[in-house]
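Of the protein chains in this complex, one is absent; all others appear in place.
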Amino acid sequence: MGQQHGEHHTIPLSLYYKILGLLLFLTVITVAVAQVDFGALNTVIAMAIASIKAGFVLAYFMHLKYDDKLYWVLFGTAVFFLIVLFFFSWLDIVTRINPPSIL
Amino acid sequence: MSTVKTSEHRHHAHHFDSAEHEYQSSKFGTWLFLVTEIIMFGGLFVGYILFHELFKETFKVGATFLDWKLGALNTVVLLFSSLTMALSIYYAQQNNKKLVLTNLYITLACGFVFLIVKYFEYTHKIHEGLLPGRYFAYDGPEVAALKELGFSNLGLYFSFYFTMTGLHGSHVIAGMALIAWLIVRAHKGEFNSSYYTPLECVGLFWHLVDLIWIYLFPLLYLVG
Amino acid sequence: MSSSASVASRFMPPQGSEIAANVDSLYAFLLIVSFISCVLVIGGLIYFAIKYRRKHEGEKTPYIAHNTTLEFLWSFIPFVIFMVAFAWGWLVYYQLRSVPENGLEISVLGQKWNWTFTYKSGRASSGEFYVPVDQPVRLVLGSADVLHSFFLPAFRTKQDAVPGRYTQLWFKPQREGSYQVFCTEYCGDQHSSMAAIMHVVSREKYEDWLSNDPYKGLPLADIGQKVHTARCIACHNVTDVKGIGPSFKGLWGRQETMDDGQQYLVDENYTRESILNPNAKIVAGYPKGVMPTFAGQLNEQELLGLIEFIKTLK
Partner (left out) sequence: MAGTSDPNKNYLNEKSGLWSWLTTLDHKRIGILYMISVMIFFAIGGIFAMLIRVELFSVGPTIMDAATYNRAMTFHGAIMVFMVIIPGIPAFLGNFFLPIQLGAKDVAFPRVNLMSWYCLMIGAAIAFTSLIYHGVDTGWTFYTPYSISTNNGTLFMVLGAFVIGFSSILTGLNFIVTTHKLRAPGMTFWRMPLFVWALYSTAILQVLATPVLAITLLLLAAERLLGIGIFDPALGGDPVLFQHFFWFYSHPAVYIMILPAMGVVSELIATFSQKTIFGYKAIALSSVGIAAVSFFVWGHHMFVSGQSEVAGILFSFITMLVGVPTAIKVFNWVATMYRGSIRFDSPMLYALGFIFLFTIGGVTGIILATVGVDVHFHDTYFVVAHFHYVMVGGTLMAIMGGIYYWFPKMFGRMVDETWARISFVLIFIGFNVTFFPQFILGAMGMPRRYFDYLPAYESLNKISSIGAWTIGIGFLVGLGVILHGLYRGQKSGPNPWGGKTLEWTTSSPPPHENFHVQPVVTAGPYEYR
């Protein structure tokens, strides 16, 4: 059965504000970084920063840090299966042999 | 009927052992729902990334048509609304009805701001003919330049732009409707430190909407 | 539906190539393994069902919760079989897909609901085509509208034709004869009649066919009739019965009403436009976008032929 501890964790207000500050700062970084061209790495860098932001939202705003570990598992499974979908579709697309027209 | 009026202190639906039990279950259910949302949006992201890899130039040019300042503005608005959403739960835990309401109103207002900004972005694009796939009607120098490089499907970029932001926008609207419902209930004084399950669950949903935008913003506006 | 080509009259279609025989051996292996598995499972089921049927109420049954050896065996043995099937399947697939360099190349276009074959020499035909025996053939498949799939049962091979790109298929015919081609990707109303015949003939006959202009010495109207039978009959009858499109009988010289109420005389220009740009004017009572364009697929002689042919259908 579910764990029955009555007390829920409350996060102090100051931490909330700090997290918002951090998120805004990272937004600025995202924009700033985008002005520089890293070639193929552009997308990777942008996604990495976005994931850090997402991590903070998940951990603090969504209280995942203080919650049942099961939710991380759930979240992870979702992301994992998306990667599977991406991986195989991508594998197909890049390994296709596209013969040219012979006419 | 198996539910008891929830406004009363520490009451819970009949098939649960306790209010805590119900709270934990509802949260579990909400998380599962969020997982389905993540996968649904994720499908779109997968499509986006695949086509992005196939048609790099198209996407790069496409992104230049978006105003990153508006995107950034909306990012800030949503991040801020996430904070106020979290705060409303915090104040419910403190039994502070007034600040619960204030924060909910701010969150709702942020939702409106977001939609208004989106409205301007949309009308601008529609006006220019920057429309999805078949209806793409823009005919500037960029299109010709792309053709030179062998890409003639700029419309595809806008297909992704409109479907992704459109789906996200509809989630913003849904979230706002839920927040409005919370406001009504909060006015009735239904939330307090021992019962705030709806706040928590809608909150999670709202954060997810924010989360998705965190990815959409750089993908669509910045790297393209 | 009828056809002159040989398809299966027995369990499998005839084997047109060596690879077809390889596919059949693999299939035979799978059938035997499957049969043994079924006999074990279903036989065991029936045997136990009869042997241990309830003889009186309240019988005691033993408590058997598991047996590690058995469980290992019935996971491991199927696993091994599956791996053999996979590896063998891979091998056969490899043969099916390893296109030899020196093959005869033919371009195949799928279009609702017709296959067109174009040879390097420019010789084109539709509904049937010829290949020489004992030479590898590479088909490059394209589609003008939706997905189709080119299926040669006697060669145990098939491949989808995907609009917007080319796919390929190869085989080495080893026995002369006529072979059935089906379309096996659903493509609309006439999907089941999108067939063709492949004739595998001797080198000489093939050369003969290739150099032979099918229209040589024919009057235009007869050319038109040939084209009609090959390309148009799926939708346009020459009787009073209307098909997917209007019947050609009595068409010439008629005042035709369009879906926007406009009227046009069916003359040379109208007919030409209807064939090359069918969506420009849509006859009232018929759907838009159904008739494909034939621009680039019919040459001038064939176009004129069609027009002459329609003229004859009073």
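Note that the chains are named A, B and C in the order they appear, and that numbering of residues resets to 1 at the start of each chain.
Everything that follows uses one rule, which is that a contact is a pair of C-beta atoms (placed from the backbone, for glycine too) under 8 Å apart; a residue touches a chain by one contact, two chains touch by 3 or more.
If you're wondering where the values come from, they're calculated on a predicted model, not measured in any experiment.
S.K.: Please identify which of the visible chains the hidden chain touches across the whole complex.
M.R.: Every shown chain touched by the left-out chain: A, B, C.
S.K.: Which of these touches the unseen chain: C:R53, C:K216 or C:K314?
M.R.: Result: among the candidates, C:R53 touches the missing chain.
S.K.: From the list C:F182, C:Y215 or C:Y286, pick the residue that touches the absent chain.
M.R.: Residue touching the chain left out of view: C:F182.
S.K.: Go through chain B and note every residue touching the omitted chain.
M.R.: Touching the missing chain: residues 1-3, 13-16, 21, 24-26, 28-29, 32-33, 35-37, 39-44, 47, 50-51, 55, 132-135, 152-153, 155-156, 159-160, 162-163, 167.
S.K.: Pick out the residues on chain C that sit against the missing chain.
M.R.: Contacting residues on chain C, toward the hidden partner: 1-3, 7-13, 22-23, 26-27, 30-31, 33-34, 37-38, 41-42, 44-45, 48-49, 52-55, 59-67, 70-71, 74-75, 78-79, 82-83, 85-86, 88-93, 95-97, 145-147, 149, 151, 153-154, 156-160, 162-165, 167, 180, 182-193, 287, 289.
S.K.: Provide the residue numbers of chain A that touch the chain removed from this figure.
M.R.: On the side of chain A, residues 1-2, 77-78, 81, 84-85, 88-89, 91-97 touch the unshown chain.
In this text, only the chains that are shown with their structure count from here on.
S.K.: Nearest whole angstrom, what separates the Cα centre of chain A from the Cα centre of chain C?
M.R.: 46
S.K.: Need the CA-centroid distance for the pair chain B / chain C, whole Å please.
M.R.: 47
S.K.: Provide the list of chain C residues touching at least two other chains, using ranges where the numbers run on.
M.R.: none
S.K.: Which residues of chain B are in contact with two or more other chains?
M.R.: none
S.K.: Which part of chain A faces chain B closely enough to touch in the complex?
M.R.: So the residues of chain A in touch with chain B come to 1-6, 8, 10-11, 13, 16-17, 19-20, 23-24, 27, 30-31, 34, 42-43, 46-47, 49-50, 53-54, 57-58, 60-62, 67-68, 70-71, 74-75, 77-79, 81-82, 85-86, 89-90, 93.
S.K.: Would you mind writing out the residues of chain B in touch with chain A in their complex?
M.R.: Where chain B meets chain A, its residues are 17-18, 20-21, 23-25, 27-28, 31-32, 34-35, 38-39, 42-43, 45-46, 49-50, 52-54, 68, 72, 75-76, 79-80, 82-83, 85-87, 90, 93, 203-204, 207-208, 210-211, 214-215, 217-219, 222-223.
S.K.: List the residues on chain A that touch chain C in their complex, please.
M.R.: So the residues of chain A in touch with chain C come to 97-103.
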